[in-house]
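All protein chains of the complex are present and in place, except for one that has been dropped.
We just call them A, B and C in the order they show up, numbering each chain from 1.
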């Protein structure tokens, strides 16, 4: 069962890999324990941070099975079913239900860009095939197509949809989403980019699906709580640390893979899991790893002092 | 066996479907016969026009099997293995080799955009896993990432790569590709957008992978021959007809799916195959179908008169 | 004299026109009075909302002269000098100083996009020519070029620069700007898009340069005060009204000119000034004007009730 709305931090799990098509199962278990102990409200697997589209379907199924097993029902498991192929989305959805997952999440099909009427019809066709509650995932920089506000509004009445995760980075759009909550108070609106988690909660959003929570779950959980309880001084101090993570840890590499590489590298340094990356990406080499080590040491000290 | 270079028209086959996950096998057979009888130099399946990313893996395998069977070795079969997941690309590649296909084609992984060094390393890792000759596929409007000229140049020495299909629509880029042929005279450079087929052949390119050749194979084959033989008057007349197809047949719908919808609709009117579209797209409804019927009748008459 | 930092609402004035090259002087006077009476902290002329680039240089000078005269030193006047031609920016800057303006504002030259080193050198060359305090203006959607965070940082030591107005709509960027205030506590960071005014103040920004303040200055001033004083309940209620203005008043037309057209149309209905638009734009015609009338009536009632 998944609460409605779902509040708090739902980290988009990195996918621990020990080889191109081999799950680092022990690393996954450590990661799940770390996150649940860190106070997160759910686990989101097979998203962008989880390198979802880069994983083979076999590995996606294995990842679902193990995550559900390790979570033991302590927090809900949300499974990304974003795919360019409708049938494969449904296949993964059914596997997720069988494995005991709690909800499904999908961004628009992301090869040939569809128009909004096509996207709306797609969701209408997808919903009857899904065995679990469903969340929209807005990620236009990667899918080319947005769930425009009017499209979200057209879907607002469907009880099978429980909310939306917005990774557009467009705070005006997020405000527009939140204003729709008047008509659907049980809906969940979650923020992707962690730099906007504070803004999101102050705007009436329910929480964050923030990559950095893989590494520092307590920081993001604490920021969410401070913001929600109106403790602005503490919220601002914690937000400043989140900005530090963003500025220092995510900008070591030049390409858009830098965020995931930085997170996996730091988790590997922490002994949580392997930092193998699915193709076409590769783990940081020595020089970059050393920079991550430095950055990580500084961040850990500051964050430990702030998060009590 | 695939000739080097591969010259002429290699249509990117539409994928005949009779339902969401059901291949229209009889339609595929008619389509293959029509194309081979039309004088094409090869068959390219599971590309953009073939709605490749929208097809389940099961259906992709079935499509490969049937196409190879129907082609009977009369022309080479090229199979698209573009995928966000490395392992799935390799799986399809192996299936294609087992089924008797002749070559493989891949665009860059198309979810999280990779930098050029990452893309280069990806190709270096992919090549040893591939059992068949390989073509690059440049499609930046859909993959977000281009095979930049320097990246192509860095791959030019590898004998496993036989050429490139360029669907960027950027004729300056295409000229740059063609200039690399000095160093690799056996390479093939093919043009995607049919509006640029004449330009491509005049620039030294070898042919086209043009969607319209599904419908009017003789037109594109004739244009290629006229251009290659320097019969500019005939080439210009045929090019004008290709522009007519582009302007009239591909602009009935508003979205980027309009080209494939128009082609499938016309093929259905012609009795070749079903016009079912894979999700998230849908066949043209009545009003648009009637417009396609009109356009098609006019085009057929003009093209029949020109192509003798 | 301009305070450092400059806090509150600094509306980007629409430019009242009665013909293609004729200033509506009486309308300008009414607008200036309305804004100063509404509690604004400054007047920004010749910006994007002011159709600055569409105005002849003669008219820009006339506009500067009249605005300074009407303001009578009650609030500072900031003058946009954004231009593709360096010399013309300097000419306007000198005219502004002679007319008694208080500060200058410039976005990057906006035809051929410059690299960040080129932009930095441009600002270094511009500053010695300017007779008044200077603000950067970040507007990448229109200038193609952003003042990247590192570029802003490189300019942070220069006492001639007093701050930045950010109209990127990118709240993560705004947070990065605000974090630089540690090193320059007298700097001003202002938010352009009014939908983000609340976020901006909560993030540590000093205020807003919001188009809607032309029409409802009290609303934006009240929102700024509520947010700054930590009265979150009131801030949220006022922010909701700002979102109503944005959603209803700015989306009557289809093109990017819809915001300015909507504002000028509403100001004309209110009897403040003429709604003539500089080419290539044109005032709303009858049907759209009627929709603005409806929207305006509803908004006025709600806003009057909220802003006491």
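By definition in this document, a contact is a pair of C-beta atoms (placed from the backbone, for glycine too) under 8 Å apart; a residue touches a chain by one contact, two chains touch by 3 or more.
This structure is a prediction, so every number in the text was calculated from the model and none was measured.
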| item | value |
| --- | --- |
| Touched by the hidden chain, restricted to displayed chains | B, C |
| Contact partner of the left-out chain, one of C:93, C:278 or C:296 | C:278 |
| Residue of C:4, C:54 or C:248 touching the missing chain in the full complex | C:54 |
| Absent-chain interface as seen on chain C, which is shown | 20-21, 48, 51, 53-59, 84-88, 91, 108-115, 118-119, 121-122, 125-126, 142, 144, 254-257, 260, 278-282 |
| Where the missing chain touches chain B, by residue | 169-172, 175-176, 179, 193, 195-196, 198-199, 202-204, 230, 232, 236, 239-240, 243, 246-247 |
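The rule we apply is simple: only the chains that are shown with their structure count from here on.
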| item | value |
| --- | --- |
| Farthest chain (mean CA position) relative to chain C | B |
| Centre distance in Å when chain A and chain B are each reduced to the mean of their C-alpha atoms | 36 |
| Chain centre separation in whole Å, for chain C relative to chain B (CA means) | 50 |
| Chain A residues counted as touching two or more neighbouring chains | none |
